[in-house]
Every structure is written in C-alpha cells, then in structure tokens.
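The block that comes next holds chain A.
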Amino acid sequence: MADPMAPNGYVSGSNLERVLKSGNFAVTAELGPPQSADAEVIRKKAALLRGFCDAVNITDNQTAIVRMSSIGAGALLVREGLEPVIQMTCRDRNRLAIQSDLLGAYALGMRNVLCLTGDHQTFGNHPQAKNVFDIDSIQLVQIVKNLRDQHIFQCGDPLKGLEPRFFIGAAESPFAHPIEFRPYRLGKKIKAGANFIQTQLVFDIPAFEAFMEKVRALGLHQQAYLLAGVGPLKSPAMAKYMKENVPGILIPQELIDRLEEAGRPWAGKSRDELTKEEKKARSEAWKQTGIEICIELIQKILKIEGVAGVHIMAIEWEEAVEPIVKGAGLYPRPVIEPLPV
Partner candidate 1 sequence: MSSVNVDYQIVAFCCQYCAYAAADLAGGLRLQYPPNVKIVQIPCTGKMDVLYALQAFESGADAVMVAGCMPGDCHFLEGNFNAVRRVERVKDLLRQIGLEAERIRMFHISSSMASQFVAATEEMLRTVEAIGPNPLRVSGKAHPQETCGLPSG
Partner candidate 2 sequence: MIIAEQKPFEEIKNLIEPAQRVLVVGCGTCVTVCFAGGAREAAILAASLRMASKLNGDPKEVTDVTVQRQCEWEYLDTIAEQINEADIVLSIGCGIGVQAIAERYPKTWVVPGLNTAFLGLPAEQGVWVERCAACGDCILGLTAGICPIARCSKSLLNGPCGGSQDGHCEVNEEIPCAWQLIYDRLQSLGKLEMLYEIRPPKNWRTSRDGGPRKIVRPDLRLSEEE
C-alpha cells in the first residue's frame, strides 16, 4: 500500500493545503465560469481575485446551467498563476468520465478537487437531459482518495504510472434536513477521505455554532479542515429569495431588515418611479451593507473553534472579495513555501 503522504508531508502540496497545514486561516473564493468560450472572462475574474484568496473554487455547471468546464477554466487559472479548486459533480459524468477528467486535470496542474453530488438538472437550462448519478459525492471522494493513495481506479485496476495527488474537498450543508444527521454525514465524507470541507452559506451564527459543537464532539474538526461558506447579500430581494427557496440556507430576519434599512432613502417609490441613478445608488447601498454583513459574519466565524477558513461565494460579483477579505483582516494572504519534495 502506498503512503498517503508524499515524502514532503503533504498529500497534494497544493497552496490551499499548505496554508491550512501551516495553521493559517484559509480563504478561498468562488469563480463562476461564463456561458461562453471566452477565456478573457476567466482572466478578468482572476485579476479580481488575485492576492485575496489562497485558492479559487471553480463551479461545475452550477445549478445545471451549461458553462465553460471547471477543468477548462482551471487550466486558464493555472496559466494565470492562480490555484484552482475544481468542482466535480456526479450529475453529468459516470465513473469513467470522472476518473479520466481528473487524470487530465492533474496533468494540467490542478491540485484541489471539490467532490459534489450536483444540483438536479431540472433546475438548469437543459431540464430534458438524462442525468447520470452513477456514483454519489461520498463515493466520489473515495474514488479520488483511492486514485491518490492506493493508485487504483474504482474498478480495482492499478494506475499505469503517475497517480493524481489531489487535496480532496467535499461539501456539507449544515442546515439541510434531517439536521441531526448532517454532522454524521460530514463524518462519512471525512471517513471516505475528504481533506477539507466547504459548507453551504452560513448567515445564522448561533445555528452554525450549534452545528460546530456537534462537529467538535465527534472530533471531525481534527480530521479535516472545515471552511465555512460565506457570501455577500446583494439586495433584500435576493436574501428573501435564498431564505425561501434555497434548501439549507437560514437567513435571520435581522439581516434582511438591515438591508431594507440601507435602501430606506429610496423606499416609498416603486421600481418604475426610480431614475437610473437612484436605482444605482440604492443598489450600491445594499451592496455596501451586504459586504459589511459578510465581514461581520467572518469575524464571528473566526472565533468559532474548529473552523479552519472561509469560502467566499460572491456569485457573479467577484469584485466583492477584495473588500471582504481586507475588511475581515485577512489580507495579505500568507505565502507558505512548498517543502522540498
């Protein structure tokens, strides 16, 4: 059996792994690829994130809408000198395609993978598609681990040559149902081989603290690095929509009220009555408050034992990452030199 650790003491040696292992509070940020083949979009978003996070997490056809592949976008990021975390869902690929894509991703320089089940295709722009779900996210974690540590494919055949050494991530939604089971399911993912965990967006700190208490009681925070998902709210409408429609997202009313309050100077007028400038000003006020709230959330999360970092999901709003990271006192990002191989 191969040693899970490379001789340098890292499983993958990725920047994200090095930062986490050094004990620094890690920051990752999400990047949504375009619904086009335009590499420039990736480069522009990369420029907004450069220096403000330890790795950039690239979605895999998020919400089942066709976008540039996470591996394709990841390759562009590698060229730009940023470190990608590629998302890999089980919705669109079977075990053959997943393993082959992972070999390719590693060969192109990618070192972190986030294993997800994937949103059901009925949400996206191809609801007529046949889904795959040959394996689930926990089995995917296991497969990536076995590729790395056992040098075997899922079928049991050995790899013929270099193994892909990924830093393996998985997601957990602390407030999805059944809530009592979530810490245990997290435990299953870690047992399967997850090195880091990214949570669904956290807005409700007491609820998250309760989750973390359970996580600590199970000792899970010592077996994997846990990154709390955070994100800036853009408007009260977006907050209400997420609260009501996205499973596993709890948004305290108080936060929604704060956003409403920020838009107060423009209240009393309907959307059509506002001039373009007024709309813009109101939107800026909301965004400013959204960023402030996000910074406060991070500051509270920093105090929770067992949380190793944050993952910032500023969906189609990558500009927000800089003020959030700076505002939370997480800038500059540490530079951890790789150990010699």
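In the analysis below, a contact is a pair of C-beta atoms (placed from the backbone, for glycine too) under 8 Å apart; a residue touches a chain by one contact, two chains touch by 3 or more; residues count from 1.
Candidates were picked such that all candidates are chains of the complex that A comes from, given by their letters.
This structure is a prediction, so every number in the text was calculated from the model and none was measured.
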Going by the C-beta definition already given, which one of 1 or 2 is in contact with chain A within this complex? 2
Note which residues of chain A are touching candidate 2 in the complex, please. 90-91, 95, 117-120, 122-123, 131, 133-139, 142-143, 154, 171-173, 176-178, 181, 184-185, 187-188, 191-192, 200, 247-248
